[in-house]
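The next block holds one structure in the form of structure tokens; read it before the comments.
One protein chain omitted, others in place.
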Amino acid sequence: MSKAWGENHVLRGLDFEVRAGEKVSIIGPSGSGKTTILRILMTLEYPDEGIVTVGGDPLWDVKRGSKPRETKQMRETRKKVGMVFQQFNLFPHMTVLENVIEAPVHVLGMPKAEAKERAVELLEMVGLQAHIGHRPPQLSGGQQQRVAIARALAMRPRVMLFDEPTSALDPELIGEVLGVIRELATTTDMTMLMVTHEMRFAQEISDRVVMFDKGVVVEKGPPEEIFTNPSHERTRSFLRAVLER
Amino acid sequence: MSKAWGENHVLRGLDFEVRAGEKVSIIGPSGSGKTTILRILMTLEYPDEGIVTVGGDPLWDVKRGSKPRETKQMRETRKKVGMVFQQFNLFPHMTVLENVIEAPVHVLGMPKAEAKERAVELLEMVGLQAHIGHRPPQLSGGQQQRVAIARALAMRPRVMLFDEPTSALDPELIGEVLGVIRELATTTDMTMLMVTHEMRFAQEISDRVVMFDKGVVVEKGPPEEIFTNPSHERTRSFLRAVLER
Amino acid sequence: MTWDFEYTLEFLPLVLRGLVVTVQVTLLGMAIALVVGLFVAVVRRLKIPVISQIFSFYVLFVRGTPLLVQLYVAYYILPDFGIQANAFVTGVIVIGLNYSSYTAEVYRSGIEGVAVGQWEAAKALSLPPSRLWGQIILPQGIRAIIPILGNYLIQMFKDSAVLSAITVVEMMQVALSFGNSNYQYLEPLTVAGLLYVAISYPASALIRVLERRFATTQ
Amino acid sequence: MSTIIEYAPFLLQGVGITILVSFLGCVLAVITAFVAGLMRLSSHRILRWPAAVFVEFFRGSSMLVQMFWLFYALPFFGIQLQPITAAVIALGFNEGAYAAEIVRGTILSRAKGQTEAAIALGMRPGLRMRRILIPQSIPAMLPNFGNIFVDLLKNSSLVSLVTVSELTFRAQQARTTTGDTVEIFLTILVVYFILSWLLSLLMAWLERRFALDRRKIPKIRPLKSILGGGAVR
Partner (left out) sequence: SKVEPGGGAAPDTLAKAKEQGYLRVAIANEPPYTKVEADGTVTGVEPDILAAVAKKLGIKEIQGTTVTYDSMIPGLNANRWDVIAAGLFMKQSRCEAVAYAEPVIVSTESFGVPKGNPKKITTVADVLANKDLKIAVLTGGFEEGILKTAKVPTDQQVVVKDARSGIEAVKAKRADAFLLPTLSLEDLLKDDKDMEITEPVEDAPKTGSSAAFRKDDTKLQEAYNAELKKFKETGEFDEILKKWGFDPTVVKGVTAEELCKNPG
């Protein structure tokens, strides 16, 4: 799969696979294309060429030079994928509860009562039962991000994408969000892809870490290996810059 | 010294002293008033009451209930203080060189040639000799922040204030700015006050660390002590949240 | 200079009645501008090949030409093509369409002003178009532009004076025609001018308050 | 078509006067905008208040009223302006009052971080305004000024109502004489459109020329100034 913005080749002949239930962290310097991968998986961006499948179903199948269009197939496959954004992207004019039930009710067609019940459960899980009736702007960043996680989970996705879920947060609030993600990682069999700069956290929860630079995978492997004994110079220098300061 | 925004008492009976040449790091949770201290020292904000002196000269001397006015004395004292902002605040319509010589020429009345010469030296010091003729928007964040440091240094301040100088930067660019500050800390006898969330860095360069919460100093002392063996529960919980993730 | 108070009292009731017409013109014109503008904005946004471009050109052309000339064209030329309307109706329609080219842009900025993240979040949740527009985009987008639309309302209130050129009997026209039958423009024009300020100044002050309120609650 | 050809020189002179009036109006508007805008930013009430009254008055009433007033009422106060002068003043003051708010708003919007940086460098208020705030605000003001100029050009048609013999006025005359209403009005409609289009091209060029960060401005934005209009008003 490839993707370019004009002359800027962001992803170059990328080819990798994530097994069902696997937890994968994507690391790499700024501008290396990490976000772009997630956005393509969420169909917010289209690849210039290549094939992407989710759980065996095709999501993208693009020939070079053609501009792909949204298909019904794609829309169905997309429902299996959930995403948590760096900037939370909650709907500010709806309450926390409304945010969480919006999609189950109007996309999956779940009855409202059932959706509410599930939403309350999820909000309890992320520790926000007390804020069900509040609106997002009244919450702290950490709380908002937890709502965003609950909202994505409400669709029961098979794959969850996290794009630097903590980088817009104050240092003290990061912990609470990472706590929720850790919980998810250890207690569910959801497939998780996470872009993060929290190296210690990535090491702790991932089955595999992928190091990325200039649109190609530099190195991938179990976290112990990547963090303690990287085989590429680029990985070493990146880790040095991020960790040793 | 005290400061309140309406009902929000940001600084409460603060009393502390920094010795000439000392490097002090200020840490503490968001909203604890760290920025406010620096802004009062830079006269961007006024205290509600209290006395502030710099190098023996009074900067603020405010009685409760009076609204202080800018005095000549204050303007003179202020020239001894320089500040580096989180958002750089470079002048976008001037080149890097013009940014650096602006104040020496128009405030100190330094001849242009001399100011230029010094500016070039400073820009070399921060590793930007190649960008002298560029405008700030053409530079990366890390480069911009280094120009901001050079610009502040050009006024030969006796005291330098840094307000989270790296928190607006991409992780990989943080290192270059910290490098410059480290260099300043170790090679000059300037007094330095720095608000930062980079704990390892604070530990490394500070003579003293001040832990701040809700407008009061919770704890202060040499960095080894604060970081490895904090005596207050608040400090411990803060450090845990920030470091252990 | 002498100010003729007797004369002033004589025309004041007439001018105030003209003011009522001015307000009518403004409200009706704005109603047209709001509806047509939304239609134009949405059609342009949908990017239907030829039609969206025609609408873009419409906005461009209407904005690039003077209201006065548009009024003349509509008033003097349209009847040639069999379109009949009296001055009042012509005036209201023209000023409404004229402003629709502005409101279309305001709507557009409102729609575009909704954070990209909101579109993306809606897409990530697979929300259908009806929910996307009805629940996510328009509620947020229109809220943000209410003060701007308010400013256009005030602007239209003032611009409606131009309708006097096609003899719509609004406040300006009343002032002028009273002035001409008594051969004295000074008093009626001054009074009309002051009435415009007396209404539009408090109105824009009100909008500034609204604007601040909207800004802080967002 | 024959009417247009016969009246072309007559109408073209009108175009000339339209351009002249608009140009002078723009110059006056810019001067007015900076004087009134900066006065409103002053910390002295004596400067702030008259500027505020001026701006609110000219923004608050209709330009047409202002023109008629300047033309037919002002002479009773002993001031006899030439028609063109009255037209230019009405256009320049009215649009200038709007533009004054642009000047004020743009400078204010820059003010926070930039003012603080300047204070931190020991710069006094006058120096800050002159060296930092005004120069860097100008590029940001350009698009808004572009809208003001296009607006002013269009409003110059109103001066036909106070006997300035510009394009619309002459079109009316030619129409009265010949009765060829359709040809004449459609022609000037197109002429105005072309004029505002050229003006917005010029503004787009200026914008690019003086952009602080040239990369952020797309290369060609021909009609943006016409399109971008209004929101400030």
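A, B, C and D label the chains in the order they appear, each numbered from 1.
Definition applied: a contact is a pair of C-beta atoms (placed from the backbone, for glycine too) under 8 Å apart; a residue touches a chain by one contact, two chains touch by 3 or more.
Because the structure is predicted, anything quoted here is derived from the model rather than measured.
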Chains on display which the left-out chain touches in the complete complex: C, D
Those residues of chain D which, in the complete complex, touch the missing chain: 6-7, 9-10, 13, 71-73, 75-76, 78, 80, 83, 163, 165, 169, 172-177, 179, 181
Where the unshown chain meets chain C, residue by residue: 1-2, 4, 7, 76, 79-80, 84, 86-87, 165-167, 176-177, 179-186
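Going forward, only the chains that are shown with their structure count from here on.
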Inter-chain centre distance, chain A versus chain C - centres from mean C-alpha coordinates, in Å: 46
Multi-chain contact residues (two or more partners), chain C: none
Of all residues in chain B, the ones touching two or more other chains: none
Touch-based graph of the chains, sorted into line, ring, star, complete or other: ring
Which pairs of chains touch, using the document's own definition: A-B, A-C, B-D, C-D
Chain D contact footprint on chain C (complex, rising order): 1, 59-61, 63-70, 72-73, 76-77, 80, 102, 105-106, 109, 148, 151-152, 155, 158-162, 164-165, 172, 176, 179, 185-186, 189-190, 192-194, 196-197, 200-201, 204
Chain B contact footprint on chain D (complex, rising order): 113-114, 116-117, 119-124, 127, 131-132, 135-136, 139, 212-213, 215-216
Chain C contact footprint on chain D (complex, rising order): 56-57, 59-66, 68-69, 72-73, 76-78, 150, 154-158, 160-161, 168, 171-172, 175, 181-182, 185-186, 188-189, 192-193, 196-197, 223, 226-231, 233
